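Showing just some of the chains, left in place.
For reference, chains read A and B in written order, and residue numbers begin at 1 within each chain.
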Amino acid sequence: MSASHTTCFRAALIPVLASVLAFTAPVAHAQPKPVSYGDDYAHIVDLQGRYIFAQDFNDADGYAAVFTEDGVLDWAGGEIKGRDAIRKFKADGVYNLSKNAENAAWPATTRHFITNTVVTVDGDTAKAWTYWFQANNNTADRKSFYGLYGHYEDDLRRVNGQWLFSRRAIYNEGVKGRTKAGTKNPVK
Amino acid sequence: MSASHTTCFRAALIPVLASVLAFTAPVAHAQPKPVSYGDDYAHIVDLQGRYIFAQDFNDADGYAAVFTEDGVLDWAGGEIKGRDAIRKFKADGVYNLSKNAENAAWPATTRHFITNTVVTVDGDTAKAWTYWFQANNNTADRKSFYGLYGHYEDDLRRVNGQWLFSRRAIYNEGVKGRTKAGTKNPVK
């Protein structure tokens, strides 16, 4: 290549490199890992639903899976610390509220309904507050009875992109010592 | 143009073309049609709400509109196949639970409340599981009564960008043959 061509070629390299950077950099710049409140809220409400289905259907693995490894469940019976202990707690049936009533054609069920979820996200942690109430049909004719209600106060942590409960506290307005009656709005 | 200019010009063409590609390609690359769990979850929960408002307010068109054309409703009375059949089913009032009680100042209502929605998305299909319970005030003084509860197991399909039910199965813990009591967690 002649000297003028070489210089010309080198001069042309700069925009080529710039074009390559332009091609790659905007993609890297324009596609940050998406963090949207809609995604966080949806995953957290979905997680809450998975907790309840697992609880009500006596699925100990599913119940424990929604917690971080060091997750804590704080309930009327005290604190259960760590996912393994939570799995055992559920599997042992301490919290198993489904019992067969006599003379019933099919098993009784208990159901916990969750509503009003409020979520505040702060990076890879979040807080959530959710109402719950409970019904069951542990009656001879399987007529339903609507009973206790309360709310959850949750700390969550995003682990490998997945939201999990790091701490779940269950409050119950029908159980002495577990009520939040008369206290201030817990939502932050 | 002299030979050296021509060569120079051709050499400069390459980065120009690259720049044009850089300008266009990242846009095409950086703006795929957005598919986010938050959008899918929100549309599916919203769809569930639209189903219920239509059901409780006896809106047969709105009730059918949430199903795909070939959608199936699987309930205690059997399977209803296809959106037209579903519309007719609703319009015929087989499922119309609102009746006037005697001596009442305004009509009675029935209301179905849905909670705990869990959603798993797989491309343009999804599965969802949701609790429901029912109340009505078909009493002389319009005092409310909280009754049956159960859950939905849904298959959904995204049709022209809109999530619709392709199959909705209604389980009811107070109706023999429609319960899921004693079965495993249905959530996947």
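What we mean here is this: a contact is a pair of C-beta atoms (placed from the backbone, for glycine too) under 8 Å apart; a residue touches a chain by one contact, two chains touch by 3 or more.
Quick caveat, the model's predicted, so the values are computed rather than measured.
Trainee: Quick check on the homomer: 2 copies visible, but what's the full number in the structure file?
Mentor: 3
Criterion: only the chains that are shown with their structure count from here on.
Trainee: Using mean CA coordinates as chain centres, what's the gap between chain A and chain B in Å?
Mentor: Between these chains, centre-to-centre, one finds 21 Å.
Trainee: For a test of understanding, state which residues of chain B touch chain A in their complex under the given definition.
Mentor: So the residues of chain B in touch with chain A come to 4, 7-8, 11-12, 14-16, 18-19, 21-23, 25-26, 29-30, 36-42, 113, 115-119, 129, 131, 133, 146-149, 173-174, 176, 179, 181-187.
Trainee: Can you list the residues on chain A that touch chain B in the complex?
Mentor: 4-5, 8-9, 12, 15-16, 18-20, 22-23, 26-27, 30-31, 34, 36-43, 45-46, 48-50, 52-54, 57-59, 62, 98, 105-109, 111-115, 135, 137, 142-144, 146
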